[in-house]
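With one protein chain removed, the remaining protein chains of the complex are shown where they sit.
== chain A ==
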Amino acid sequence: MSDNILRMSGITKTFPGVKALRDVTLSVRRGEIHAICGENGAGKSTLMKVLSGVYPHGDFEGSIEFDGQPVEFRGIRDSEHAGIVIIHQELALSPQLSVAENIFLGNERARRGLIDWNRTNYEAGELMKRVGLRDNPTRQVSDLGVGKQQLVEIAKALSKNVKLLILDEPTAALNDDDSAHLLDLLRGLRDEGITCVIISHKLNEVISIADNVTIIRDGQTIETLDRQDLTEDRIIAGMVGRALDNRFPPHEPTIGEEVLRIEDWTVHSPAQPERKVVDGASLTLRRGEIVGLAGLMGAGRTELAMSVFGRAYGVNISGSIYKDGVRIEPKSVGEAIEHGLAYATEDRKRYGLNLIEDIKTNITAASLKGLWVDEAEEYRVAEGFRKSMNIKAPGVASVVGKLSGGNQQKVVLSKWILTEPDVLILDEPTRGIDVGAKYEIYTIINQLADQGKAVLVISSELPELLGLCDRIYTLAEGRITGELSGREATQESLMHLMTKGNPR
């Protein structure tokens, strides 16, 4: 227990009216991978902001000791200078610049005020090799996928002689391959002597990679678990303060008539019109049924859903849609809504909500018809959803941007339920939501099915699909590669179908 690279003790951070952190203690040993787990709002990010100097010294109580020295950071520059680098969930890269330019942004390789491009690109190339990024340093960052962009961030951190690397939800947006690669990379960095702190909701990853796990709940340190004590249930129990025997509410489906049938659905990419993003996909949904759509990132899940939803994505779309046995051709989102379709997006902040407006305005946004807005009725409807969906907010006039992820998602669901759809497509309905709120969302999905609606759930988390769905389709490279009943499916069988290549 001797060599701690970081020791934060007695950290208390108060915002007006609320204590975000209460006497938090965090010790990180040199050369380990240390995970921090906690529900959203538990105080993880606030703690990291304290550490990195976003909240300057004096803005909080308690002391920080780094590398054997007490430190008083006044800003991010101070902490970076000491060797602490944070990689945030939302990547901070400049998309129009090259990989090399991004790596050395703010830290340019220059001689007499002029940039030395040869040295920049050469050194960037060396750093890219270290993180296993095989690409050209002059490539524009926006051309890279999210996984590779994450690696660019790490290369950037390495260029600053990082001693302690902090990653906030590094794999949230990555597919399984990229995640695995990233975790391998972190193990490699650990072997080189770089200490990592990783904040993650993905408990299986935490268990596979962490040497120690500190659990934070309600702004307090609950416990630090050693490697041999790690199990998912143990961590969850610490995070929620209770044992979760079952992460999925029990559900007995009553499956009825077919309500939606999609046949031979083909969609081309707007960016590359010759490329098929969805290729001859066919699927059916029945009343009262929860159907899963599994696929790796880039398999075309979201593209399939959005193209069906009034051609909100894609060009040169062919195929047919039957609603209750009758062929429909929704050409706009408005028509799709009229036909009883609803689509809740995977990125609720960018595509789902008007964050500067209040709860009631967002809930009614897809249901307004005619000339006038009946404000009394709007209030009554929104208040009804706030109670039935348990949206935690002072009132329906609260601004949506200030709600937590789980509550925002409940607003999105309310908005679509209000359109009285027969078919709901939920794209990553629990992304970025903590364990307790996930259970609530699952319960809502079950209730929707019980009301006779068909629900199509798109998710990257296979346990979620297995726990929730009556039937699961797998999608690979735009093609439906399999259909399994919820009972017979396993993570292995799904993964096998999801990675099934194009027979060519």
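Please note the rule applied: contacts are C-beta pairs under 8 Å (C-beta built on N, C-alpha and C of every residue); 3 or more make two chains touch, one makes a residue touch a chain; residues count from 1.
What we mean here is this: contacts and distances are computed from a predicted model.
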Record-based protein name (UniProt) of the chain missing from this complex, from "Cysteine hydrolase", "Cytochrome bc1 complex cytochrome b subunit", "Xylose transport system permease protein XylH" or "TusE/DsrC/DsvC family sulfurtransferase": "Xylose transport system permease protein XylH"
Full-complex contact with the absent chain, from A:Ala312, A:Ile328 or A:Met495: A:Ala312
Residue of A:Asp211, A:Asp324, A:Glu383 or A:Glu461 touching the missing chain in the full complex: A:Glu383
Contacting the left-out chain in the complete assembly, out of A:Gln272, A:Asn354, A:Ser388 or A:Thr490: A:Asn354
Residues from chain A at the interface with the omitted partner, ascending: 15-18, 20, 40-46, 89, 168-169, 199, 309-310, 312, 332-334, 336-337, 343, 345, 349-357, 361, 365-366, 368-373, 375-376, 379-380, 383, 393-395, 397-399, 401-405, 415, 432
